[in-house]
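Note that one protein chain is taken out, while the other chains of the complex remain in position.
Labels run A and B following the written order; every chain starts at residue 1.
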Amino acid sequence: MGNERWSRRKFVSRAGKTAGAAFLGLSFADFLAACGTSTSGTSGSGKLEIFSWWTGPGEKDGLAEMFKIYTKKYPSVTITNSVVAGGAGSTAKAVLATRMQGGNPPDSFQVHAGQELISSWVKASKMEPITSIWNSEGWDSKIPKDLKDIVSSNGDVWSVPVNVHRGNALWYNKKLLDSKSVNPPQSAEDMTSALSQLKAKGITTPLALASKGGNWQVQMLLENNILASGGADFYKNVMSGKASFTDSKVTQALTWIKQWLPYANSDSSAIDWDEADNRLIAGTAVFHIMGDWAKGDFTSKNWVPNTDFGAVPSPGTTGKYMIVCDTFGLPKGAKDRDNAVGWLKVCGSQEGQAAFNPKKGSIPARTDVPASLFDAIAQQFMAEFKTDTLVPSSAHGSATPPNFASGVNDEMGQFLQNKDVTKTASNLQKLSDEFLKTA
Amino acid sequence: MATASAQRVVVERLPKSRSLRLPPWEKITPLLLVSPSVILIAVFVYGFIGATIRTSLVRWNSALPDYTFVGLHNYQRLFQLERFQADLVNTVHFTAIFLAGCIVLGLGTAVLLDQRLRGTLFFQNVYMYPLALSFVVTGTVWRWILNPNSGVNVILDNLHLGFLKSGWLTDTHTALNSLGIAAVWQMSGFCMAMFLAGLRGIPEELREAARVDGANEWQLFWRITFPLLRPITLSAVIILGHISLKIFDLVYVMTFGGPGYATDMPSLYMWVATFAQFLYSRGAAIAVVLLLMVAVLIVPYLVWNLRGETEQ
Partner (left out) sequence: MSLLAPAATPSRARFSPMRIALYLVLILLAIFYLTPVFAIIITSLKTTAELARSTVWELPKTLALDSYSTAFTALAPSFFNSVFLVVPATILSATLGSLNGYVLSKWRFRGANLLFALLLFGMFIPYQSILIPLVQFLQGINLYGGIPGLILVHIVYGIPICTLIFRNYFATVPRELLEAARIDGASVIRIYRYIMLPISIPGFVVVMIWQFTSIWNEFLFAVTIAQTPTQQPITVALQNLAGSLAPEQNIQMAGALMAALPTLLIYILLGRYFVRGLLAGSLKG
């Protein structure tokens, strides 16, 4: 028997017939409510389904704030909040994939800026360009060009950035670091010596390391270090298949990780990033290299920025900003397209970003949101965001397609065990050959 | 139910007599009765296996289906992958410790319980209750016990046996064995049940006769009892062996394959490659390899069981 039985065309026709049926994440009650209000088909009424994996404390609240703003503008639209929890978005991505393939897309969905969207759904012509919205809203003057480039391909823009997380940050227990009279490290060499000083002063595992949930945390170490050793241009080249992973700059990056590992906890595979944060709070570790969502975690545990903890760019990356950026796009065949366009405008608006980001712990993608809304570290990052060189993260889907990134995850998990720089570099190059050159 | 034979073989013997004859117009009824099941199994088992084989021969390695035929390329690539090579080694290693653990513990407990002591029933129930639990529950609990920061290491500290402490699930060298401990804990009761049923099927007269001939209990076990249990042992090896090849839940819950590839298995990698990395064709290729491994074990076993059936 052949696969024709469930061919894609059939999916589409089937899904079309049952369009609007209660499907994933859409409860039956929501469905009925939506039916009740969708009598007129014009813009500004009906329903809107927004798909995301924002279920955590801060992020959920940020999303709710944006919904509030949307509802104020379009009071008769009923919003369906389709959230899929679990696995740092990987579950949600799998669910989204089945819906996109089934011709039953949500009206708009959360996606990391760049390749995560472009190498898959844009390439498959499942997305509508939003260039005209971008232009009519005048976002060119508000959102940095580097960021626009990440969400663009072939002269069109494909999604609206709502926030920017920083991937290259080093978090430290300020009181502990001060008490040991060690300065926050600036370069990778500084880091190695700081770690050895701290160990000599009685902290056996000064570096907190997490790798539970797919080793993406280690992949962040790698990309931050490549940025440090090779600079922004080399980083972009190697992540697009134009430079080799066997280059000495990559082996340098791996060597640094290898030098730091003896100072890290050995049970990284059993803990996730938030538990690594806890080690800083408990004082068993001093440093944690992690994205700025760690800040939200610290503050939620009543740790005060610049008093209890501090942050600097990850070693050797001063002046560079590793972007982890959430965006929303417009799938073809969205059932409530006009409402979705309104949603994208809220996402890109000053008001929307000012409401969303303080809750989420990120900084706005727009440069005109008042800094006074944010905490001290976010203000520091906002200032640096305006002047730093911006590069897209590979670990979080912007620089490279998902199948490459997941292969790197595997390699980095293995690297923690075998610490073999040459072999890992050559395996990374194999992944590059397989997934970056053809992309 | 004739205990000993029912456990040794999967299939109850049918009576020697032929089944009743039906007039021609009624012959269709039995076929109609089984037809829903036959159709479902034909589609969901054999049709789907065919579809999986097809997927393994094409170039579908993103979220979007791509049915470009690439022959055996995915298999070639698969066997070159460090992760899959590690999977194969892990499967062999895990199966060895799992089988050894279950059989030693299962046989040991069965022999102990066969000593006609008071309270046997209580101990029997205690040794078997893990079988009623899901691997997810087992994994959740053992993940805690084998967490270097909470569980068994604390006991060792308290007993001043700190030198026995280990990273358990977090150390590449001990992770697979730690996983094995949890798996043996859960499944050894199955082995025990099979052996116990076998032991109770051995006529007491046989052993009495040997005792009269001057055999001691030790000789009795190795010369009489154990040889009689051999077919049950073979069944247990095959059943547990195929469970071991398919082990998924426990790995997913306890380690998700880590640290590194230390506890990764083909069954888990298939799932990860397909549903997390969207490498559908690679996932399908792993699935086919896995199916072949299980078939090598199971098909002869089924033939062995069913032949006894038809010979009568």
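Throughout what follows, contacts are C-beta pairs under 8 Å (C-beta built on N, C-alpha and C of every residue); 3 or more make two chains touch, one makes a residue touch a chain.
A quick note: this is a predicted structure, and the numbers were derived from the prediction, not measured.
Student: From the list B:L40, B:L72 or B:L164, pick the residue that touches the absent chain.
Tutor: Of the listed residues, the one touching the omitted chain is B:L40.
Student: Thinking of the whole complex, not just what is shown, which of B:L169, B:A193, B:L229 or B:A262 touches the missing chain?
Tutor: Here the residue in touch with the unshown chain is B:A193.
Student: With respect to the chain omitted from the figure, which of B:V70, B:L88, B:V141 or B:A210 is a touching residue?
Tutor: B:V141
Student: What does the interface between chain B and the hidden chain look like in terms of residue numbers?
Tutor: The list for chain B reads 1, 3, 6-7, 9-15, 17, 19-20, 22, 26-27, 29-31, 33-34, 36-38, 40-41, 44-49, 51-52, 55, 105, 109, 112-121, 123-138, 140-145, 149-151, 154-155, 158, 185, 190, 193-194, 196-197, 200, 204, 235, 239, 242-243, 245-246, 248-249, 252-253, 267, 270-271, 274-275, 280, 283-284, 286-288, 290-291, 294, 298-299, 302-303, 306, 309-310.
Student: By the contact definition given up top, give the residues of chain A that touch the hidden chain.
Tutor: Missing-chain contacts on chain A: residues 3, 5-6, 10-11, 14-15, 18, 21, 23-25, 27, 56, 83-87, 91, 94-95, 98, 101-102, 213, 272, 274-275.
Following the convention adopted for this analysis, only the chains that are shown with their structure count from here on.
Student: Could you state the distance in Å from the CA-based centre of chain A to that of chain B?
Tutor: 40
Student: Considering the complex alone, what residue numbers of chain A touch chain B?
Tutor: 1-3, 8, 87, 90, 94, 97, 100-101, 119-121, 123-124, 211-215, 266-270, 401-403, 406-407, 410, 413-414, 416-418, 427
Student: For chain B, which residues count as touching chain A in their complex?
Tutor: Interface residues on chain B, with respect to chain A: 43, 47, 50-51, 54-55, 61-65, 67, 82-83, 147-149, 167, 169-172, 255-256, 258-262, 275-279.
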